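To start, the structure under review is shown below, and the notes come after it.
In this view, the complex is presented without one of its protein chains, the others remaining in place.
Per-chain residue numbering starts at 1, and chain names A and B are given in the order in which the chains are listed.
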Amino acid sequence: MAKEFINAKMIVDKDFKVSEIDPRIYGSFIEHLGRAVYGGIFEPEHPEADESGFRQDVLELVKELQVPIVRYPGGNMVSAYNWEDGVGPKEDRPTRLELAWRTIENNQVGTNEFAEWANKAGTDVMMAINLGTRGIDAARNLLEYTNHPGGTYYSDLRRSHGYEQPHNFKTWCLGNEMDGPWQVGGKTAEEYGRLAYETAKAMKLVDPSIELVSCGSSSSDMPTFPQWEATTLDHTYEFADYVSLHQYYTNYEDDTPNFLARSMEMDHFIKTVISTCDYIKAKKRSKKTINLSFDEWNVWFHSTADDNKMEPWQIAPPQLEDVYTFEDAVLVGSLLHTLLKHSDRVKMACMAQLVNVIAPIMTDNGGKVWKQTIFYPYYYTSVYGRGIALDPVVESPKYDSKDFTDVPYLDTSVVYNEEKDELVVFATNRHMENTLKVDCDIRSFEGFRVIEHVVLENDDPKAVNTAEQTNVAPHNKGESHTDGGTLHGILPKMSWNMIRLRK
Amino acid sequence: MAKEFINAKMIVDKDFKVSEIDPRIYGSFIEHLGRAVYGGIFEPEHPEADESGFRQDVLELVKELQVPIVRYPGGNMVSAYNWEDGVGPKEDRPTRLELAWRTIENNQVGTNEFAEWANKAGTDVMMAINLGTRGIDAARNLLEYTNHPGGTYYSDLRRSHGYEQPHNFKTWCLGNEMDGPWQVGGKTAEEYGRLAYETAKAMKLVDPSIELVSCGSSSSDMPTFPQWEATTLDHTYEFADYVSLHQYYTNYEDDTPNFLARSMEMDHFIKTVISTCDYIKAKKRSKKTINLSFDEWNVWFHSTADDNKMEPWQIAPPQLEDVYTFEDAVLVGSLLHTLLKHSDRVKMACMAQLVNVIAPIMTDNGGKVWKQTIFYPYYYTSVYGRGIALDPVVESPKYDSKDFTDVPYLDTSVVYNEEKDELVVFATNRHMENTLKVDCDIRSFEGFRVIEHVVLENDDPKAVNTAEQTNVAPHNKGESHTDGGTLHGILPKMSWNMIRLRK
Partner (left out) sequence: MAKEFINAKMIVDKDFKVSEIDPRIYGSFIEHLGRAVYGGIFEPEHPEADESGFRQDVLELVKELQVPIVRYPGGNMVSAYNWEDGVGPKEDRPTRLELAWRTIENNQVGTNEFAEWANKAGTDVMMAINLGTRGIDAARNLLEYTNHPGGTYYSDLRRSHGYEQPHNFKTWCLGNEMDGPWQVGGKTAEEYGRLAYETAKAMKLVDPSIELVSCGSSSSDMPTFPQWEATTLDHTYEFADYVSLHQYYTNYEDDTPNFLARSMEMDHFIKTVISTCDYIKAKKRSKKTINLSFDEWNVWFHSTADDNKMEPWQIAPPQLEDVYTFEDAVLVGSLLHTLLKHSDRVKMACMAQLVNVIAPIMTDNGGKVWKQTIFYPYYYTSVYGRGIALDPVVESPKYDSKDFTDVPYLDTSVVYNEEKDELVVFATNRHMENTLKVDCDIRSFEGFRVIEHVVLENDDPKAVNTAEQTNVAPHNKGESHTDGGTLHGILPKMSWNMIRLRK
């Protein structure tokens, strides 16, 4: 007969910090892909559309998530994109074959519209330049268009398009996944390093205040990882501020314990990239440290089979519309723990993506908007996970799965919000049958008591939310409580939890 | 005193096949060069011009040849060509310095006109993209322009130019002779491999139904042959369907026996390219086989000295206007044997070129059209050489020449046309003085008899045809005949022959 409880121990100390958390680790991503833009954030015919065509119901959920930064316009799409197609009078914008996703792009949304939407959503924009089919010239012109005040050809062009003030985008991706053989205009590490270096140089001459993201590997599974990082950073080090990481997590084999352990992959990936950055730092005798932008991460596999059957050359077809299960949400919670644990080096991260396309927010064209299961851990971590990431001591029982050994049942991250004097413990119980009891020594937080314990749990790992029915949603009836200097965390079987404490 | 006869033996068996013959091995080539286009296929002022300006007298001869595919628009010319110059209203088309041949190109014929001409000629088009001065972007735009039905910028541009239906060009050359130091924007093998791979990738995203030809060496004499093939195919293998071969044959030293043996060069070249393709196939553990497109071949040397004196910057000057001799025609016959012998791997070939420029068809501006000597072997092989290439056993006396050893006097190829139940023996006698008697065992073709024996012979190896006088032309009075299961072939000294047999 199975034990009903397993036990773990933690120590949380205010002085054992990982880092101040950069809020941009709660970023997201809108690519011109499927229904992310058209039918997602933008649907002029929708009853909820504002005067610019943006769905206000979608905007409300984005604002609820407090997304600090959104990557745009791609993704793979950017590698064959001409930014000029998406600016100026809408009736003059060309309709293009979009080669990355093999759809029709009519360019009714472009740089300026997205800047406007981001403004409404209260978020910053992480722009990307095309280093697939283009290079220095297109990049310097776009940057002049978006960031130069006026008095020059491209800045005046922007003004003539109705945007008197520069958008002042501060963060720019030097292309997207240039190591990927699927990428239009893909590059070898040497080719990318040279092109990205020269383009970055010209961009920082146009606007030295920007920050640049050098393309890292498209996933840790790439055969060129991590040599790609070493070779490319050797070129781009002088001008790069960040290196990107992308990874998607799958459960094709329907092996939940193994799936829930995949955040260990993310952890290992991050550590390897940090090591590679610092190796190049040493090699270059540099005083500058490159930080990490984990600017594509999520669960992605549900829609793949359907997408492979999709007819090409449709406008905004339903591509990559993963319907997320409860177990996906539990893993997403663990992935967020992992980002927080590395918040000393991971300064940006983007859940890919935001609406409809492998996204926490789903819409029906002309219809409803709703929250997928993964919305919830993203929401709570983004809203309450601000301040200082602490470095807890954790002792947990462990298990082995197909791909992983010594997987702790307890996965956790801890944040101290000095401003609110609030301690927040995010915790996942990976055990599929037993409740996890955690005795957490919070000696340095004298007098703190549990003010809320939010639990995301479900008897069915495959439960999903739909437009009609919310089967997966959190409750705040968690039973954790304090007893003197100890927090007694009660984490139901296979659950994600947030326990907030204050004096 | 010389013997009057020499003897050879052959066995032809229905079951010993080389391959089904791809009709496209009888392709040709029209480049924007000299008077191939202007004054060749197109001459609006000519009395024979149709409403589009195409010479109908030329068209008739092209149709007579049953040319299945014509390469266009280059050749060297394509490496500095902007396809946009050749579309849209003719009065708006720019006049350019054509750098490959140093002429003036006024762009009155372009992609659409050529598609129209090809349609009238009943031939397909083998298009080429510019990988000299351009890359992915120009290629994907052109392909969208020619092959996408409509609803996008470039497909709608084509429709606005009066071509509602897409041309649906199926075969595309990834640049031309990019290994040649004379090529504008030439490439190293590594550079070409990378660019061709990335361009091919984008093109197959636009239209996955197309077939692509990866550039092979400009000739087997190039110092980079065959390493060029190995290096470039290592890059392009995934997207390439064919590799190109180009070779021109000369008789500068006026050594006819040596000249007539030059088809052995072609044979050796083809074998080496096959080996190289299959080496890369093994190296890549690929299941795909790359076939060969011998898309430039002919005799070319008569006009070289004159061309070197040509004044630059003329419109359609008489460049590369080789006047072909009888011996040239005999070699062309052997070159066609060689292509047929390799028809299991050579799936396309283009006699370079079709009209005026090293061509079987010549014209006078405003005047006549006529057939050069080489027209005849090309005509008969193209028209009657359809079906299955057989693999005959041949025993022939041999000779040595300056560059070759063991040259068989008898050079032959055999085709069985199942549809017509017709056996066709193409045969060359390389002996300059003696008749060649061939005893050919045709045991598997019971009851077949000679229905026609066409002979191309002439006492003067240097005899040529002109507008005024046809000195070289075939007759069908050959004396070959069957006797039970044996074909007694009688091949006059230095002659090319076609012997057709039916029940």
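The rule is simple: a contact is a pair of C-beta atoms (placed from the backbone, for glycine too) under 8 Å apart; a residue touches a chain by one contact, two chains touch by 3 or more.
Note that the coordinates shown come from a computational prediction; the quantities given were computed from them, not determined experimentally.
Participant: Where the complex has a chain not shown, which of A:Ser52, A:Thr152 or A:Gln469 is the residue touching it?
Facilitator: Here the residue in touch with the unshown chain is A:Thr152.
Participant: Looking at the whole complex, which of B:Glu48, B:Asp137, B:Asp156 or B:Glu191 touches the chain that is not displayed?
Facilitator: Hidden-chain contact among the options goes to B:Glu191.
Participant: Given that one chain is not shown, which residue among B:Lys9, B:Lys63, B:Arg96 or B:Lys120 touches it?
Facilitator: Only one of B:Lys9, B:Lys63, B:Arg96 or B:Lys120 touches the chain omitted from view, namely B:Arg96.
Participant: In the full complex, which of A:Ile11, A:Ala49, A:Ile104 or A:Ala202 touches the chain missing from this view?
Facilitator: A:Ala202
Participant: Tell me which stretches of chain B touch the chain missing from the display.
Facilitator: Answer for chain B: residues 80, 94-97, 99, 102, 104, 132-134, 184-186, 188, 191, 313 touch the chain left out.
Participant: For chain A, enumerate the residues touching the unshown chain of the complex.
Facilitator: Spelled out for chain A, the touching residues are 135-137, 140, 144, 148, 151-153, 156, 194, 198, 201-202, 205-206.
As a convention for this text, only the chains that are shown with their structure count from here on.
Participant: Would you mind reporting the rotation angle for the C-alpha fit of chain A onto chain B, rounded to the nearest 5 degrees?
Facilitator: Between chain A and chain B the superposing rotation measures out at 120 degrees.
Participant: Approximately how many whole Å separate the CA-defined centres of chain A and chain B?
Facilitator: Going by mean C-alpha positions, chain A sits 56 Å from chain B.
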